[in-house]
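The complex appears here minus one protein chain, its other protein chains still in place.
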Amino acid sequence: MDMNEKPKVEEKVQEVPEVEAPKLPDTKEEKLVAEILKKAPYAEGSVRRERRVEFKVPADRIKEFLELASEKFEMLIQISVVDWLKEGEFELVYQLWSVSESVHAFVKTRIPRENAKMPTVMDIWPVAETYEREAHEFFGIVFEGNPRLGPFILEPREYEKHPLRKDFNMIGYVKTIYGEDFDRYDESKTNYVI
Amino acid sequence: MANLEVPRELREEAKAHDMYLHPIDKDTYELFFGPQHMATENFSIILKMDGNRVEKAIVNPGFLHRGFEKLAEQRPYFTNIALLLRICVPESDVPENIYSMAVDEIVGWEVPERAIWIRNVVLEMARLSAWMFWIMGFGNEIGLYTAGQWAAAYRERFMRLFEELTGGRVYHIYTVPGGVRRDIPGDRWLRQLRDTVEYLKGKMRDFDDILFDNYIMFERTEGVGVMDKKFALKHAVTGPNLRAVGVPYDVRKDDPYYLYPELDFEVPVLKEGDSLARVLVRRYEMEQDLYILEQLLDMGPPSGPYMVKDPKLKNLPRFKVPAGDAYAHVESTKGDFGAYVVSDGTHKPYRVHIRGPSQSHGVTVLEELLKGARLADVPVILKTLDNCPPDIDR
Partner (left out) sequence: MKMESVEKPKVRIVGEEKVKLKKSFVKPWMGIKYLFKKPVTIKIPFEKIEPAPKYRGFHTLDWKKCIGCNFCGQICPARAIEMTWLEVDGKMEKRPHPKVDYGRCTFCQFCVDVCPTGALGFTENFYLTTGGLEEDLELFNWVPIHPDKVREMNEKFGDYRFPVVKIEKKADGTYVYHLRDGDKIEFKILGYGLRPPKKPASAKPATAQEKKEVSKPAEKKEEPRAEPEKAAEKPSGE
């Protein structure tokens, strides 16, 4: 939302070959992608298969893009977060469904793991409140503007542990909660497993 | 679990002093609804009541959180079937199928036709037994216990059929990536299934008599929990609840999977958006499911293998899936049930994210619909939304 002009120009320069590359849109998915990319040249779009399209959007333009996409994609089905530990990034996948066009869209964006922050999309889809609460609880991403971030599914003592992160010490946590005798080792008797 | 309006320190203090139920005002009070209440199944709602009216509702899920998404990251692909199906208890074939469909798509398997047919039959049987489960709950909530008891008896027939097909009654652990685990036990089973469909067709009229035509049902549901089309789309309402506000969106029609493109069925749509419309849409779909099963039985199972042939499947625990991601969804009785599976090329999924319909029906939608409702209508709204809290918790 609060983007300045500079990145826009940069993106456009980058995206010029991208805009030229797609061939004549003939299927409804390709038409849809072309239509959205025309309005949002900063994004990358592709058709994955029938009724599945994919967009890659830089994190600072995500709100703008989703607002644009919400005209075509009426429903926000889910916000999936994938923790790419090696890259040090969270991947947010906004799963959108278009009731009018019958197309599912993945809108992917990546943000750094440290102090992960995203703008909320509650004002576009109020249901995002739930998804963002869940993502906040399990991954620790702060969605700015969502008033209800806090303990949701987990118990308060588990809050701020962010268990679905890949570096969450699950075995250590289980040991502290259930004690040492509630155990099972893997077949080589070296690693403790859940 | 729930984020009350009270600051956290105060909450903890209140918890320490066991002061959960405290009057806020003279006429307003807080009521903890569930998790023991039958209508809520496995979650609770904190109702701020003004006399008999609900002023505000705060959903408090988390009683059934088992961390399946985390556990699935630590287990081989096939093993996860035995875990993920527990996400949806009355309709356990749905998580099996969406996960299998997503993995099939990542691997790029052509699932054999016979397996597709069996999966489709299993999904429809699961839908019917879930409808029976729903009648059980709904009938009990509005005080028509007889319908619920009949439904429980008819559900037993499907459980018996499942037992013979899959070896399990409630948790079938049957659909796996690449096909199904067992072949159909024989023509006798198909005959039994046809008999059951015929039997239930006759019983639908009895259900109509005692439940769906009943004036008590009309009195309890008409004009209760109304939502409009715009609200429903913004809140990602799916399934029968969405069709009851006038949007003809059915995954089986709009994103067809398995044999649904070849099947002939009707999608009921009503405009009112109240509890009554949701009930009537569900009743019509129940009938349609019987017709769909009949058509599938008329088609007959195609011959061929029931599991994909792949040399990599020799070493099942170390079966590697190429890197990639896929989203698959099916139409369950509750709505659009989806799974997002990410693979990084190893023998364990990198991330499995299950999208249950109750994530929207059970939290924001419910909180909005309960505003201004009478206390006696709370179970009716809960049951007509067909809320399944394990979806939220996972």
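In this document, chain identifiers A and B correspond to the written order of the chains, with residue numbering beginning at 1 in each.
One rule holds in what follows: a contact is a pair of C-beta atoms (placed from the backbone, for glycine too) under 8 Å apart; a residue touches a chain by one contact, two chains touch by 3 or more.
Keep in mind it's a predicted model, so treat the numbers as computed, not measured.
Only one of B:258, B:327 or B:340 touches the absent chain when the whole complex is considered: B:258.
From the options B:281, B:352 or B:385, the residue with contact to the unseen chain in the full assembly is B:281. From the set B:191, B:230 or B:271, the residue in touch with the chain omitted from the display is B:271, counting the whole complex.
Touch with the hidden chain on the side of chain B covers residues 73-76, 78-83, 110-111, 113, 116, 146, 150, 153, 156, 160, 163-164, 167-168, 171, 173, 181-182, 185, 206, 208-210, 212-218, 248, 250, 252-253, 256-258, 260-271, 280-281, 283-284, 315-318, 346-348.
Here is the rule we use: only the chains that are shown with their structure count from here on.
Put simply, the C-alpha centre of chain A and that of chain B have 24 angstrom between them.
Taken in their complex, chain B has these residues touching chain A: 1-3, 8, 11-12, 61-62, 65, 67, 69-71, 74, 233-236, 238, 247, 249, 254-255, 325, 327, 329, 336, 338, 340, 342, 350-351, 353, 355, 359-360, 363-365, 392-394. Touching chain B in their complex are the following residues of chain A: 51-52, 74-78, 80-83, 93, 95, 97, 99, 102, 104, 106, 125-127, 129-131, 133-134, 148-156, 163-164, 168, 170, 193-194.
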